[in-house]
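Excluded from the complex is one protein chain; the other protein chains are retained at their positions.
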Amino acid sequence: MSSHRVNVGIVGASGYSGEELLNILLRHPHVDLTVITSRQYAGKSIHEIFPRFSHYPANRGLEFCEPDPEKFGPKADCFFLALPHGVAHEVAPSLLEQGRKVIDLSADFRLDDAATYRDFYGHEHPAPHLLEQAVYGLPEIHEPSIRKANLVASPGCYPTSILLPTLPLVEQGTIRPESIIADSLSGVSGAGRNASIPYLYVECNESLRPYGIPRHRHLAEIEQELTKAAQKKVCTQFSPHLVPVNRGILTTIYAAPVNEIRSGGDVSDLNRTLHSIYDEYYSECPFVRVLGESGLPDTKNVTGTNVIEFGWRVDPRTGRLILMSAEDNLVKGAAGQAVQSFNLMYEFSETDGLI
Amino acid sequence: MSSHRVNVGIVGASGYSGEELLNILLRHPHVDLTVITSRQYAGKSIHEIFPRFSHYPANRGLEFCEPDPEKFGPKADCFFLALPHGVAHEVAPSLLEQGRKVIDLSADFRLDDAATYRDFYGHEHPAPHLLEQAVYGLPEIHEPSIRKANLVASPGCYPTSILLPTLPLVEQGTIRPESIIADSLSGVSGAGRNASIPYLYVECNESLRPYGIPRHRHLAEIEQELTKAAQKKVCTQFSPHLVPVNRGILTTIYAAPVNEIRSGGDVSDLNRTLHSIYDEYYSECPFVRVLGESGLPDTKNVTGTNVIEFGWRVDPRTGRLILMSAEDNLVKGAAGQAVQSFNLMYEFSETDGLI
Amino acid sequence: MSSHRVNVGIVGASGYSGEELLNILLRHPHVDLTVITSRQYAGKSIHEIFPRFSHYPANRGLEFCEPDPEKFGPKADCFFLALPHGVAHEVAPSLLEQGRKVIDLSADFRLDDAATYRDFYGHEHPAPHLLEQAVYGLPEIHEPSIRKANLVASPGCYPTSILLPTLPLVEQGTIRPESIIADSLSGVSGAGRNASIPYLYVECNESLRPYGIPRHRHLAEIEQELTKAAQKKVCTQFSPHLVPVNRGILTTIYAAPVNEIRSGGDVSDLNRTLHSIYDEYYSECPFVRVLGESGLPDTKNVTGTNVIEFGWRVDPRTGRLILMSAEDNLVKGAAGQAVQSFNLMYEFSETDGLI
Partner (left out) sequence: MSSHRVNVGIVGASGYSGEELLNILLRHPHVDLTVITSRQYAGKSIHEIFPRFSHYPANRGLEFCEPDPEKFGPKADCFFLALPHGVAHEVAPSLLEQGRKVIDLSADFRLDDAATYRDFYGHEHPAPHLLEQAVYGLPEIHEPSIRKANLVASPGCYPTSILLPTLPLVEQGTIRPESIIADSLSGVSGAGRNASIPYLYVECNESLRPYGIPRHRHLAEIEQELTKAAQKKVCTQFSPHLVPVNRGILTTIYAAPVNEIRSGGDVSDLNRTLHSIYDEYYSECPFVRVLGESGLPDTKNVTGTNVIEFGWRVDPRTGRLILMSAEDNLVKGAAGQAVQSFNLMYEFSETDGLI
């Protein structure tokens, strides 16, 4: 395992994902944070904007700068982009041309197919050649590609919570992919640090509400990855809901097993199969906690960590498999997962900075 | 419409449903509250236990008494039972024999079939003859029976949120009942005012968690009512989740339309059908707010009211209908709905005390 | 008591206070709501903007209109102004000239003295002649003037929570007014429905913070009223804090009794004196709940009601009196108190629409 140090930059460090990247990278044993950008806070120091990091020894002197990649590009080897969707496009090409590695937390490079991008995002992709180059940064699934990547498109928070429990089962032919229904609950930090009435405290507290049903943008990457695993075109149902917590995504997934469940024996068989498959895929993965057929996830068991946990129930009455996962949307769903990819790209221990 | 007054009692007035009954009945224009029972608070006055009602003119002098039906039975004409499941059994028979009307908020009399009761509740029903007599108190569906009932079994909070959007569609053959998946989120008051670690503030705040999956007890009454509507045995999926709000249930329901959805034209047709069916069933119902195919429910629009609101989306990609409902679990899901039945039983306006 | 009906308008009905006014006035037995204004929502109906009121029979057909007093002035007899501070100035004069009564919920007319206004608000008062005419709308204290007023300046939420417990004691010479320290906690609705980062859910949840210390604008009216009661210039300490609840103000007040407390006997004497004074001032007041020397307030006992509750402790160790009050900032602290004044102005029962 490598033990050298890497100069790192965070582009767009003032939102919630950027702040969580700061939180992780300021304590990462192999990182020297040399660039942090924020149009709004240019010229200010970390501790003026985020007092909670002021006692981290590593942050001395670092100031936010303007997000001009020509200027800040030379100052680091690897950049995390924590920009709004549609802005990473404008920054990544310059950095890649300068020979930098880029880990993008937005949706800009997650889709392989420019047509699907247009379909879901409503405009042409401005840099379609980069879609080929980009690696979908789900470390538990795409580790070898991530290790070699120069451009990682780190997955969305919802897709992570859905794909990690389902991909192995789809790939192994255990569930019928077209039967998947993913019903997700997200904390409000998922909406970003944007001044907008629907996300005011009073509007969210004591409120439960669905949104983006039935065609949230994250659906595109969910279907893309399920399609790869199924080796046939997959169309799924995904329903996000906003609930009053700061952090956390809880996803409940309904799926039909390929082998019908008609008896208690079928239930036992499927439970064994699931244990076996998850063991094969995840037993070496430090951030996947498989809770099995009797455990139940709870976001409070994962907030502040890079862990996703999930359990399941086989229902002999309806014949369905119900998978339930919990993760921190800002860590495993964003900043933590991005750093996990970074660790792979630089041959550090996968858990560096994350435990 | 009648304008006489009725002497009313609340048996078990110290829990959250009992407190909400107090809140409603103390202001009901045709109610004289003459009995409130609580083993724990016997001898205390309303305002000692619930200071927030101390300025309601109607509560002067009323004290909690022991829950002995022989003693309090003669003091009122109609009793609301807000007791833990399994306790209403012990109180209702005596009151009915004394010629009183009983509205039970527990699950004790909701099932028609003693065998189903044993199956879901794990013991023999102690008064199976009353199951026949009891009317399932969903006023929008069973109004005529409720008007004539002496024993009303008021529906559970989850079933109300699921049945009102689905029953008309099942009865009219619009959706396939076996395809129904109901995914519900509930506020913590649903767990009752019971000192238990999982419901402590610190355990619930910043926590999202499933529970009771796949066989929550409310499933029994959900399936019973869907079975009646479908005129064939229905088995459904129901997944409750606990989320950090005081009040509110949000339910997202997935169902397959009987006529397949393959085009935008099919979507429009189904939307029209749904409007037409809901109009037929609910246009005269003061507490059902149909939001249609573009509205989205939010619990904060219904908390503190007896309203259930729901909207839907037809998804041409997956062919599914997605229904989404919101209600206050303590009002439409408990105390308010019980008072709505009371209004029907005594020929008051359905909205008396509820608007 | 009068039983006629009054045509009423709400100017600025889209903020939290305006919404609460709607909630109350739509159910007020003597009110016909004929005007609701909102620049932003002009042309929309109540139930489009506030679905929770859609089942109130009284709201049929009413649409928001532009806030032009020349146009809407003729349509109602009395107007509630729920406008941002500094805007009521522009609307009230026209309405008064048209012979309307005005109840203003902003701070624009609360101060008697234009110089104090300039001192605290940083600019000249634009209509100083109206300051003389305006009555400070604290019904428990200024009932006779309110009954005759054409322009009522309804008190701020913080001042209400501080003045009701202290004014009688200052007026009766029981406590030294210059010793008063008021430490207040407010729910986030106090900040209004304004899209601003500090009031986002994620910024407020799990956050406790002071602000506006030591010279919050509400201090001006607090000192004005204490000065009148003391008949000498009073300067006080007031410290607001923002805490994560939707509604509610809890205020803890420290004061030195005029007669020193040196023994248990002194404590008993002061307790008796306080009971006697509060009884004299408030025994006929339906919205003041005096909890005495052993009770403790809790905002959850008053939210959604027009009640203020307060208790106290005399501390023989430090010699101080500690008063603690709780109210709903949007009801007793804003809309409810304004309707209470309205009831007095039109000779309705003080509790009409409020219980």
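Labels for the chains are A, B and C, by order of writing; each one numbers its residues from 1.
In this section, a residue touches a chain if its C-beta (ideal position, glycine included) is under 8 Å from a C-beta of that chain, and two chains touch if they have at least 3 such contacts.
This structure is a prediction, so every number in the text was calculated from the model and none was measured.
**Student:** Determine which of the presented chains are touched by the chain that is not presented, and list them.
**Tutor:** A, B, C
**Student:** Which residue from C:P51, C:P159, C:G190 or C:P297 sits in contact with the chain not drawn here?
**Tutor:** With C:P51, C:P159, C:G190 or C:P297 as choices, the missing chain is touched by C:P297.
**Student:** Which of C:K71, C:R209 or C:R272 touches the chain that is not shown?
**Tutor:** Result: among the candidates, C:R209 touches the missing chain.
**Student:** Among the options B:I46, B:L105 or B:V188, which residue touches the chain absent from this view?
**Tutor:** From the options B:I46, B:L105 or B:V188, the contact with the absent chain belongs to B:V188.
**Student:** Tell me which residue among A:S45, A:S179 or A:T305 touches the hidden chain in the full complex.
**Tutor:** A:T305
**Student:** Kindly note down the residues of chain A that lie in touch with the hidden chain.
**Tutor:** The list for chain A reads 27, 51-52, 54-57, 206, 286-287, 289, 291, 298, 300-302, 304-305, 307, 309, 355.
**Student:** Just checking the interface: what residues of chain C touch the absent partner chain?
**Tutor:** 178, 181, 183, 185, 187, 203, 205-211, 213-215, 235-237, 239, 241, 243-250, 252, 254, 296-300, 303, 313, 315, 317-318, 320, 322, 324, 326
**Student:** By the contact definition given up top, give the residues of chain B that touch the hidden chain.
**Tutor:** Its contact residues with the unshown chain are 16, 187-189, 193-197, 199-206, 244-246.
Please note the rule applied: only the chains that are shown with their structure count from here on.
**Student:** Take the average of all CA coordinates in chain A, do the same for chain C, and state the distance between these two points in whole angstrom.
**Tutor:** Roughly 47 Å, centre to centre.
**Student:** Counting in whole Å, what is the centre-to-centre distance of chain B and chain C, each centre being its mean C-alpha position?
**Tutor:** 37
**Student:** List, in ascending order, every residue of chain B touching at least 2 other chains.
**Tutor:** 206, 298, 300
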